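Contents: one structure, followed by commentary.
Only one protein chain is missing from this complex, and each of the others stays in its spot.
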Amino acid sequence: MTTVDAAVTVPAPGRPRAWNVWVGALTAGLLVGLGSFVYQWSSGLGVTGLSNTVTWGLYIVAFMFLVGISAGGLIVVAGAELAGSHRFEHINRLAVVCSIAAVATAAGTILPDLGRPHLAWKMIVSPHLTSPLVWDMAVLAIYLVIGGLDLWILTRKPVPAKALRVMAIVSLPVAVLVHSITAWIFGLLVARPFWNTPILAPLFISSALVSGTALVIATGYVVERTTSFRVGADVYDGLRRLLLWFIAADVFLLFTEVMTTLVSGEPDHRSQLEILLVGRLAPVFWFEIAIGVLVPVAVLLTGAARRSPVLAAMSVLLLLGVLAKRINILFAAEFEPLVGLAPGTPGGRPGQQFRPDEIYLPTWVEVGVLIGMVAFFMTIVTVGVRRAVLPHHD
Amino acid sequence: MADERISPVEALSDASRAYGAIDARSEQPRWGMAVDLERCIGCWSCAVICKSENAVPLGMWWNRILTEGDALDMPATDEHGRPDMHWVPLACQHCDDAPCEKVCPTSATWTNDEGLVLVNQDACIGCRYCMAACPYGVRVFNWGDPEFPVPDDTGMVATRPVGSVEKCTMCVHRLEEDQVPSCVWSCPAQARIFGDLNAPDSHLVELLEARNPRILLEEKGTHPKVSYLEPRRRRPIEEVTE
Partner (left out) sequence: MTDTDIERDDQPRFSRRSLLVGGATAGAAGATSVAIGAATREVGAEPVPSIPVDRVVRTTCSPNCTGSCGQLAFVRDGKVVKIQQAADYPDEVYSPRGCMKGLSYHLQIYNKDRVLAPLIRTGERGSGEFREASWEEALDLIAEQMQAIGEQHGWDSIHVFGQVPGSGYVHKGAAYRAAATLGMTHGTSFDLNGDLPMGMPITFGVQNAEHEAKDWANSRFLLVIGSNPLETRIPDAHFLFDAAERGAQLVVVDPTFSATASKADTWLQIRPGTDAAFALAMAQVIVSDGLADLDFMRAYTDAPLLVRSDSGKRLREADLVDGVAEDANRFLVWDRAAGAATPVPLDRLGVPDGVDAALEGSFDVTLVDGATVSVVPGFAHVVAELEQWTPESTESITGLRPGMVRAVARAYATASPAAILMGGGTNHWYHGDLQGRALALCATLTGNVGRSGGGFSVYVGQYKVRVKWGPWVNAGEDKAKIVASIYFLRGATPDMHEKVPFPAAGYKGLICTFANMFVQAPDVNTLYRTLDELDLIVVVDPQMTDTAKYADVVLPATTWYEKLDLTATPVHPFLQLQQPAIDPVGESRSELDMWKELIRRIDPAKFEQFWQVDEVDAIRMMLAEGGPTEGITYEQLQAGPVRLNVPDPDIPFLAQINDFEPFPPQSLPVPVETTRAFVPTGRIEFYKDADQFLAVGEQVPTYKPPYDDEANPPDQYPLRLLTPHSKWRIHSSYGNNPWMEEIHGDKAPVLIHPDDADARGIADGDLIEVANTRGRVEAWAHITDAAQPGSVTLHEGWWPKSFRAGKGVNELTSSAVNPIHEVHYVPNMWAPSTGWKDCNCEVRKV
C-alpha cells in the first residue's frame, strides 16, 4: 500500500521504535487481509461461516459499524459550524480523518462480501435504481468526496470560512442520508420484520452519532498520547456532553422499538426481538445494554469522566456497545427466517443437510479479512493524522 | 450413437409429450401454479426432479417440502391435543411485486414478459441482497465449486457460476417447448397444477376460482403467482353412545 510508504517518509516524532512496530503491524494486517481475501475469492464464499440462511455476516456487521462511526467527523465539524460554535475547531481535522477512514473502509468491506467481486463494476455501469444498495454506494462515494474536500479546506491556511460553511450545509444532509440509506438497505425488506420498521433509520443515525463521537474521543486520546497533538479538556468535556445527549436519543429510540414490539408488535417481529431478549443473541444484547449503555452513562455523568483516560475508556465501551447493536440487528432478522418450518434451509454445500436451526460463527478467513479492514482503517487514520492533522497542529 | 443430439422434449414419445403439454395458452401468457395441500403427500418427488432438471448441485435445493408440524414428517399437537401435520411445498413464488427484484443492484433478477422472476447469472455479482429480501427463503447461493451426483454432466440446463444466486425458473426452458415444469410433471399425487393465469379456460384458472386459494405470506404484499389450495374438510365418524 503506497499510503503506508508515504506515511513512513514523514519523519516520526519521538519514539521511532514504537513507530516501526506500528507500521509493521499495519503492514502485516493488510497482508493478512489481502491474503484471506484472495483465498476466499479463489475458493468461493464457502470458506466463510455464511449459509443460505445467514447470508450476511461479519463483513456486513463491519460495514454497518464503519458507516456508523463515520458520523463523528462531519457531524462534529458541520454541526458545530452550522451551530456557529468554534469549540471543536481544534479537532475537526482529526474528526474528518476518522470519517474518511471509516467511509473508505466501509465501502471496501462490500467487496469481500460479494460472491463475484470481479463483477462489482456492474453495479456502477448498470445500476438498478430501486436497489438501496446502489444508492448507498453512491452516497458513500459522495460522502467520501465531501470528506476529502472538507479535509482539503481545513488544511488551507487560513481556513476559508465561507467554503467551510458551504461544505457544512452540503455535508450534513448527506451524512444523514448515509446513515438513513444504510438503514434502509435493511429497513425496506418485508422479508425481515425486525428490520422492517420506520424507526430503523433514526436508530441508525442516533447510534452513528454515539459511535462517531466516541471514535473521535478515542482516536483523539490515542493521538494525544502518541504525538504532540493535544485535544484539550474543554473539547473532551464538550464531546462528553454531546455523547450523553446522543446516548439519550439512542436509548430512547431503542426503548421505543422494544416497547412497541413487545406490547403490540406483529408476531414475526416479536419473535425476532425475542431472539435478542431471551434467545440466542441475548448475551450480546444484554452486553450491549450493560456495557454499551449503562456503565458508560453512569461514568459519564460523574466527575471521573473529566479525566481523559476514563472518557476514552468509556468511548471504547460505547463503540463496543454499538458494535454489539450492529451484530444484534443483523442476526436477529437472519436467525429466524419468516418461513422456518422443518427441515429448514438447504445447507448449500456438498454433503450438507437442511439446517433447521441456524447459528453463525465467522471462520478464520473472515477474521483474516476483518484484520485487513481494521489495518486499512488504521492506516488511513495514521496517514491522515500525520499528513493532515499534525502538520497543522499549533 | 451420439451423433445427433436432440432436445429432451423432442425425444419424448407422443404419449409422454401429450401428458406434459400445457393445457391452454393465451396470447400473452402469465404463468402460475397451484399446489393442492390435500394432495401433497410430502414425497419430495418435485424437489428431486427439480435437481435433475435444473442441474442443482449437491447441498442445494430450489424446491423443498416443509412440514407444518413438529419436525420433518412429524405432527404437532394442536390445542385440542390432537396431532396435526401438513406439507407445504415451497419454491420461488414468482411474485408480481418481487422484493428480490427490487433490491438487486445490477438488475440480475428480472421479470420476463410472462411474469417469471428470473436471474441473469451474467449480471449477478453475488451480493445476496435478494436472499435477504425474499420472504420465502427460496434462493440459494453458489458457495463454492459445485458437486454433482453424476460426474461431469448433469441436468437439462447450464450450471451457474460460483458466487451467484439461483432459484426456481418455473422450468422456463421447458415452457419454450410447451411442456409443464418438471415438478408438475413428476408429482405422483398430482398436487401441482400449472397453467396460464391469462387463459380463462386453463384448468389452473378453473381451480383457483373454485377453491378460494391461499397465498403464502399474503400480508407481505408480494403478490405471488403460486397459490395453495386448502386441504379438504374432514368428515369424521361420530362416536356412538349407547
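By written order: A and B. Residues from 1 in each chain.
To be clear about the criterion, a residue touches a chain if its C-beta (ideal position, glycine included) is under 8 Å from a C-beta of that chain, and two chains touch if they have at least 3 such contacts.
On a predicted model such as this, the values are computed, not experimentally measured, just so you know.
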Which is it among B:Q93, B:N142, B:S182 or B:N198 that touches the chain not included here?
B:S182
What does the interface between subunit A and the hidden chain look like in terms of residue numbers?
126, 128-130, 188, 190, 196, 267-268, 271, 338-341, 343, 346-347, 351-354
Pick out the residues on subunit B that sit against the missing chain.
1-2, 5-9, 11-13, 15-16, 19-20, 38-39, 41-45, 47-49, 51-53, 58-59, 61, 66, 68-78, 82-86, 88, 97-99, 101-102, 106-108, 110-112, 118, 120-123, 149-158, 169, 172-174, 176-177, 182, 185-190, 214-222, 228, 230-242
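The rule we apply is simple: only the chains that are shown with their structure count from here on.
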Using mean CA coordinates as chain centres, what's the gap between subunit A and subunit B in Å?
40
Can you tell me which positions in subunit A touch subunit B when the two form their complex?
43-47, 50-53, 55-56, 110, 113-117, 119-120, 122-123, 126-128, 130-134, 137, 185-186, 188-192, 334, 337-339, 341-343, 345-352, 354, 356
Counting only contacts in the complex, subunit B reaches subunit A at residues 57-61, 64, 66-72, 74, 88, 90, 99, 102-107, 123-129, 131-137, 139-147, 161-165, 216-217, 220-222
